[in-house]
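Subset of chains shown; positions unchanged.
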Amino acid sequence: MKLVMAVIQDKDSNRLLQALGEERFQVTKLASTGGFLKEGNTTLIIGCKDENVDDVLQIIKDNCSQREQMVAPISPMGGSADSYIPKPVKVEVGGATVFVLPVESFYQF
Amino acid sequence: MKLVMAVIQDKDSNRLLQALGEERFQVTKLASTGGFLKEGNTTLIIGCKDENVDDVLQIIKDNCSQREQMVAPISPMGGSADSYIPKPVKVEVGGATVFVLPVESFYQF
């Protein structure tokens, strides 16, 4: 048995929960914030058998990897600057920090 | 030293906190939800000496075990169906998922 603790971005949370649920992994979602560096994250704890850790890691990787996204920036001049078309910019989104913890014993009551 | 992490239903939370407190166990309650499968749960972390793990597990079992409860269902026909008496139905309530984690070292400052 292992306890997988994954800190991910809020925006990837539903997709990851969906993917883990499809494979019948039991997940608990903890309310969290990223200290003062990364607001808006979620911490998931997933209990799984040793032989399933790689599956869980792959699902996290598939759904939460850091990636670039094109974002339309808010025009600093607002609605009045109608001759100005803001260029989309690349931002890094997603990413997961994952700890696999040993479990000494596990119970369900 | 061990760290006992227990995911339980909200409804069993106060009773379990009371029972653990009576035995002087130190408990921290984390806000949590059960992914999308089980809403309304609570995650407790309890630090305890190795020799007290069995006590903690027994207290969790005594206060949170899954059990059947008779629940009066909401009548689908509302208040107008006064000749209709809904039968109580059995539902499963409670339950605890518990991980006992090894602790490498423990400090109080």
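The first chain written gets the first letter, and so on, giving A and B; residue counts start at 1 in each chain.
Rule of thumb we're sticking to: contacts are C-beta pairs under 8 Å (C-beta built on N, C-alpha and C of every residue); 3 or more make two chains touch, one makes a residue touch a chain.
Nothing here was measured: the structure is a model prediction, and the numbers come from that model.
Taking the whole complex of the structure file rather than the 2 chains in place, the copy count of the single sequence reaches 3.
One rule holds for everything that comes next: only the chains that are shown with their structure count from here on.
Residues 2, 5, 7, 30-37, 41, 43, 57, 60-61, 64-66, 95-102 of chain B touch chain A in their complex.
Those residues of chain A that touch chain B in the complex are listed here as 1, 3, 14, 17-18, 20-21, 26-31, 44-45, 47, 101-109.
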